[in-house]
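Here it is, the structure in full.
Note that one protein chain of the assembly has been removed; the remaining protein chains are unaltered in position.
So, chain A:
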Amino acid sequence: MADNSAELEVEIVAADHFVWSGPATMVKARTSDGEIGILPGHTPVLAILAPGELAIEPVSGQRITISVDGGFFSVDRNRVVIVADNATVKSPATAGTR
């Protein structure tokens, strides 16, 4: 990737509202094929999310767990967009929420 900054820019949106966005060092998600971990510099991917949990390791603060029941996500130039049908933040995430 051209851009080698060591941060991921994560954005999580649900159908009718915005869930979370912020910088992160790692995103772990479950696709229909299995688990996938995304670190900065990942190749562009467009994948289907399986119902389950997502884990996000923010740059500052605690790990955030979000449970989704389907959707998809795309990775492109360190930008991770997670589009969930229904997303609920499980562990309290105060940092980075809007």
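For this structure, a couple of remarks:
Note that a contact is a pair of C-beta atoms (placed from the backbone, for glycine too) under 8 Å apart; a residue touches a chain by one contact, two chains touch by 3 or more; residues count from 1.
Assume contacts and distances are computed from a predicted model.
The listed options are "Sugar ABC transporter substrate-binding protein", "ATP synthase gamma chain", "Regulator of SigK" or "histidine kinase", and the UniProt record of the chain not shown names that protein "ATP synthase gamma chain". Even with one chain removed from view, chain A keeps its contact list with that chain: residues 11, 13-18, 31-33, 36, 43-48, 71-72, 74, 76-77, 81, 83, 85.
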